[in-house]
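For reference, the structure is listed below as C-alpha cells.
All protein chains but one are shown in place.
Chain nomenclature is as follows: A, B and C, assigned in order of appearance, with residue numbering initiated at 1 for each chain independently.
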Amino acid sequence: MSRTADAAPILGPRASLADVTDRVCDVVVRQPAPLWWWVAVGLSGAFVVLLVVAASELFVVGIGTWGVNIPVAWGFALANYVWWIGIASGGTIISALFYLTGSEWRRATNRIAESMTLWGAACAGLMPIFHLGRQGLFYWLFPYPNVMGIWPQFRSPLLWDFFALICYIFASILFWYLGLVPDFASMRDRAPTTPWRVFYGLLALGWRGSASQWKTYQTVYGILACLLAPMVVSVHSIVGLDFSGGLVPGWHSLQFSPYFVFGAVYSGIATVLLLMIPVRRLYRLETYITGRHLNVLAKLMLVCGLMLTYSYGLEAFMPFYSGNIFDLHMFLNRLYGHYGATYWVKIALNCVLPQLLWFPAVRRSEILLMVLALSVIVGMWIERYIIVVTSLYQDFMPSAWYVYAGTVWDWSILLGSVGLFFTGFLVVLRFVPIVSISEMRETVHEHVGDRP
Amino acid sequence: MANGLGPGADLAVKVGLSAVALGLVCLGLWGWGGPWDDYSTQRNIVQPQPVPFSHRHHVSGLGLDCRYCHTAVEVSSNAGLPPVQTCMTCHSQIWTNATMLEPVRQAYATGKTLRWNAVNYLPDYVFFDHSIHVAKGVGCTTCHGPIGDMPLTWKSASLYMSWCLDCHANPAPHLRPHEAVFDPNWRRTPDTPSGEALLRAYHIHPETLTDCSVCHR
Amino acid sequence: MTALRAVVAEFGTVQDLVAATRRLRELGARRIETYTPFPVEELNELLVGRQTLLPMLIFLCGAAGVVWGFVMQYWGAAVSYPINVGGRPLNSWPAFVPTLFEFGVVWAVTGGFLLFLLFNRLPKFHHPVWAVRDFERASRDAFFLWIDATDERFDRERLGDIARDCHARRLTELAA
Partner (left out) sequence: MPSLNGSDPGLDLVALRRRLAGTRGRDYWRSLEEAAGHPEFARLMSEEFPAAEGWSDASIDRRRLLQVMAACVALASVSGCGPEKTRKQLLPYIREPEGMVPAVPRFYATAATLGGFAEGVLVKHYQARPIKIEGNPDHPASLGATSHWSQALILSLYDPERSQMPLQRGVPASEQAFVSALFERRSELLRTHGRGLRILTGSVTSPTFAAQMAALLRTFPEARWHQWEAISREAVADGTTRAFGRPLDAVLHVDKADVLLAVGSDLLSWAPGHLRYARDFAAKRRATETGGRMSRVYAIEATPTLAGSVADHRLVLPPDDIMTALGSLAMAVKAAPEGFAPAPSPWLAAVARDLVAHRGAALVHVGPELPAEAHVLVHAINEALGARGHTLDMIEPVAVGAVNQLGSLGELARDMNAGAVDTLLILDVNPAFTAPADLEFAGALAKVPFAVHLGPYVDETASRCVWHLPATHDLEAWSDALAYDGTASIIQPQVRPLYLGRSAHEIVDLLQGSISPDGMALVQNTWRGRAPAGAPFDGFWRAALRRGVVPGTAAKPVDVPLRGDAAAQVKLPAGAPRETLTVLFRPDDGLWDGRFADNGYLQELPRWHTKLVWDNAALIAPRTAERLKLRGDDMVEIAQGGRTVQMPVWILPAQAENCLTLPLGFGRRVAGNVGHGTGFDLYPLRTSDTVWRAAGVSVKPTGRRYHLVSSQHEQTMAGRDMVISAPLDQFAHDPDFLHKMDRRDPEAPTRSIYPSYDYPRYAWAMAVNLNSCVGCGACVVACAAENNTPVVGKEEADRGRLMHWLRIDRYYSGEPDAPGTYFQPVPCMHCEDAPCEVVCPVQATMHDSDGLNVMVYNRCVGTRFCSNNCPYKVRRFNFFGFTRHDPRLPDAWNPDVTVRDRGVMEKCTYCIQRIREAEIAADREDRRVREGEVKTACQAACPTQAIVFGDMNDKQSAVAARKASPLDYQLLAELNTRPRTTYEAHLRNVNPELEEE
C-alpha cells in the first residue's frame, strides 16, 4: 500500500517547460480573478475589519479591555504571537532547510511556504505591539540615540525577541523576493498587456537569465538558505526563551527552545498542507503538486508530532524527577486544575489524532489531511495558551492565585489576525507565481526533458 | 519593450532608488538632531509675560541677590516665585506710576493675582530639588544660563534627561564654591579649587547620582 | 550594411545549447553568453567558473553585523549609562549572544542580496538581447546563445556551421 503512495510521481502527466510556465503565470496575468477568490477575499476582509475595530478599541480604551490581570498578565496576545511566529517558522524550514538537503519535492512547495511565512510573521509582529500597555512607545525597545540618554535593557529575552523578530521578517522578505526575481521575469515575458509587463518588469529588475546571472543567483540563494535555516531555529529558540528566561514554574525549563522549534515546524507544515491542497485544485496545479508532495508533508507532520509528543513527555517527567513542589503543583494543576480540559484537548489534537497519518490511505485523502492539519493548527494554539496561562495563574504565591479568561476583544484580535493572514495570502495568490517556476523547470528538465 | 519600459527607465530607477536612500539618511539625521533645535527645546525663546520683568535690570543692574525674590531656593525643592508683595516693597516707592507696572499694582489692589508664563518647567514625573543643588555648589547660571543678563527671561537649557545626566554622571566640572553659587557672572579663576576638590568637599558620590530614583518617584 | 553587434542563436534543448557553447569555447571564443529558463551546470562551468569572492564578502557582512551588535550592546549596557539591573553584571555578555547571531544573519542576508544586484548589474532594464525575436521564451522553454561580434575569434561562417550542427532553430543578427 504505502509503496504506491510513496511511488506517486513527482510530476503529473503533460508536464513540460512551457506547460509549467503557462499554468503558473496565466492564472495571474492572463485570467481574471476567479469568483472563489473574490468570495474568499471578502470573507477574510471582513475579519480584517474586525481586527481594525478590536485594535482601535484597544488603543483608545486600553489593555484593560482584555482578560489579562494580575497574576495572569500575559494572555491571548502572547499565545497568538508564539502561534503565528511558529507557523511562519515552519514555512522557512521547508523552503530553506530542505533546499540545503536538495530534496526535489521542496521545489513545488517552497513558494507557498515562504508566502505563508511572510504573512504569519506579519501577524506575529502585530501581537507584541498590541500586547504593550503603551503601544505607541514600542519603539523604545529599539536602540536609537535619544534625548533621554537611555538604552534598552539588552538582558531581557523580550528584547532578544524584538530583534530576532525584526531580523527574521526582514531576512524572510529578501529570501522570498530573491527567489521570485526569475519568476517575475517569466511573468513579465508572459504578460499580455503593457501595465502588467511594466509591473513585473520592474519587479524582475531586468532579469535575463544569462549564465552568469544564474550562477550568482544560485550562489547567493544557497548562502541565504544556509543562513535562514539556522536563523529560523534561533528565532524560535529565542521565542522559547521569552518564557524559559523567566522563573515561573512551567516556563523555567531547559527544553523550551527545541520544544518550541518542534512545535513551530509542526504547525508550519500543517498550515502549508492546509493551504496547498485547495491551491493545487483551484489553480489546477495537480501536475506539479502531486500526491507525492502531500505524502511527504504528511509524513513530516507525523514526525514533528512525534517529536512534540516526546517534549510533552519530558515536560511531564521533569517535575516528578526534580520534585520541585512549585513545578509539581503547576503540572498536576495543568492536568486537573481549572484549565485541565485544555490540556487533554491539546494531547488529543497534537499527539493522538495525527497518528492516523501512519496509514497511507489517510495520507492520500486530501480531506482527511486538511482536517488533521486544521486540528494540529488549533491544537498548537491551545498549547501556547496553556503555556502562557496555566503557568501564570497559580505560581509561587498562593494568595495571589487567580483565573483568567479571554474577553470578546481577545477573540476579535485572534480571529482578526487569522483574517489578515488569509487576506495577505490571497493577495499573494493573485499577484505572485505560487509555485517557483524556474525551479520546477529544473525538475521538468530532469524528468521529462526540454521538448514539449 | 521587453520590460514595457522606455529608454529612460534605467536612469529613472537608479535616480529613484538613490533618492529613497538619501531620504532615509536625511530622516535619520533629522531624527537625531531635530529634538535639539530651539523650537523643540524652547531654548532661547522669550515667553510673553504680563509684566516685562528684566532680570538684567534687577540682578546685574541693581545687584539684587537671587534669594531676595526666590526665597525658598535653599530650603525647598521649589525656588519660590515672589509674591506680588515682594514687587511692591520697592515699587510702592519707585516707579509708582509706571504704566509697565500697572498689572502689578492692579494685582496688589484687587487681589486678582498675576499670571506669569512658566519658562523652565519639567514633566510631572521628574522631581527636581533646588535646595540640594544649591547646597552642593551648583550655581543658578549653571542651569538657568546668563539669567542675570536677561532683559526678558528665556530658557537656556534643553532640560532633557540626557542634559541632566551629562552633569549627574560627571558633576565635578560644574561645581563651584559655596559663596559663588548665587553669583550670576562667576567665572572659574586659577585659584578656584578644582572640581574634584569640591566634589570631595561637598561629599558628592557621583556613582549614586545617575540612579533613576534620584529624579523619578 | 551597418556593423554587426552580435549573433544570437536559439536552441530547443539544453543539450544543443551546451554543445554549441562548448564548440565555441574550444575555438577560443570569449565574448559569448547564454540565456536559459533555468540554471544549467555545464554552462556555469563553461562560461563562469567558480565564484569565490561572493561568499567571502557575504561572510564579511555577517561578521560586521556581529561586531556592531556586540559593540552596541556593550556600549549601551556598560559604558554609556551603566545601570544595576537585578544585580546582574554590567557587561553580561552571555545575554548579548542570542541577538548577536540574529544581527550577523540579517547583515549577511542584506549584504548577500545587495551583492546579488551588484554582481548582476541589476536593476537593468535595457539590453540588446531583448531585440531578439521570441526572446520572451528565454524565460519559458527556449535557450539562447549570444556571440558578440567584437570577439576577436568571431567568424560568421563557422558560426553558421556550428549552429546548423547543433540544430539551432534560428540565428538572429543584431546590428550595432
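The definition used in the following text is that a contact is a pair of C-beta atoms (placed from the backbone, for glycine too) under 8 Å apart; a residue touches a chain by one contact, two chains touch by 3 or more.
These numbers come from a predicted model, not from an experiment.
K.L.:
Considering the complete complex, which visible chains touch the unshown chain?
P.N.:
A, B, C
K.L.:
Looking at the whole complex, which of A:Arg280, A:His329 or A:Arg384 touches the chain that is not displayed?
P.N.:
Hidden-chain contact among the options goes to A:His329.
K.L.:
For the chain left out of this view, which of B:Thr41, B:Thr141 or B:Ser156 touches it?
P.N.:
Missing-chain contact among the listed residues: B:Thr41.
K.L.:
Among B:Val13, B:Val46 or B:Ala135, which residue is in touch with the absent chain?
P.N.:
In the full complex, the listed residue that touches the missing chain is B:Ala135.
K.L.:
With respect to the chain omitted from the figure, which of A:Leu141, A:Leu205, A:Val220 or A:Val239 is a touching residue?
P.N.:
A:Leu141
K.L.:
Considering the whole complex, not just the chains shown, which residues of chain B touch the missing one?
P.N.:
Considering the whole complex, chain B reaches the absent chain at 35, 39-42, 47, 72, 75-78, 80-85, 107-108, 111, 113-118, 121, 123-125, 127, 129, 131-132, 135-136, 160-161, 202-203, 205, 207-208, 211-214, 216-217.
K.L.:
What is the set of chain C residues that contact the non-displayed chain in the whole complex?
P.N.:
Residues in contact with the chain left out: 83-89.
K.L.:
Which chain A residues touch the hidden chain?
P.N.:
The missing chain touches chain A at positions 61-64, 67-74, 131-138, 140-141, 147-148, 150-153, 155-159, 162, 245-248, 325, 329, 392, 394-404.
The criterion applied here is as follows: only the chains that are shown with their structure count from here on.
K.L.:
What chains, if any, are shared contacts of chain A and chain C?
P.N.:
For chain A paired with chain C, the chains in contact with each are B, in label order.
K.L.:
Report, in whole Å, the distance between the mean C-alpha point of chain A and the mean C-alpha point of chain C.
P.N.:
Those two chain centres are 30 Å apart.
K.L.:
So, what's the distance in Å between the C-alpha centres of chain B and chain A?
P.N.:
For chain A versus chain B, the centre distance works out to 53 Å.
K.L.:
Mark out which residues of chain C touch at least two other chains, giving numbers and ranges.
P.N.:
Those would be 81, 123-126, 130, 136.
K.L.:
Going through chain B residue by residue, note those that touch at least 2 other chains and give them in order.
P.N.:
2-3, 5, 10, 13, 165
K.L.:
If we count contacts the way the header does, which residues on chain B are in touch with chain A in the complex?
P.N.:
Answer in residue numbers: 2-5, 10, 13, 31-32, 35-36, 158, 160-163, 165-166.
K.L.:
Can you list the chain A residues touching chain B in their complex?
P.N.:
Where chain A meets chain B, its residues are 144-150, 188-189, 191, 194-195, 197-198, 201-202, 204, 206.
K.L.:
Which residues of chain C touch chain B in their complex?
P.N.:
Residues of chain C touching chain B: 81-83, 123-126, 130-131, 135-136.
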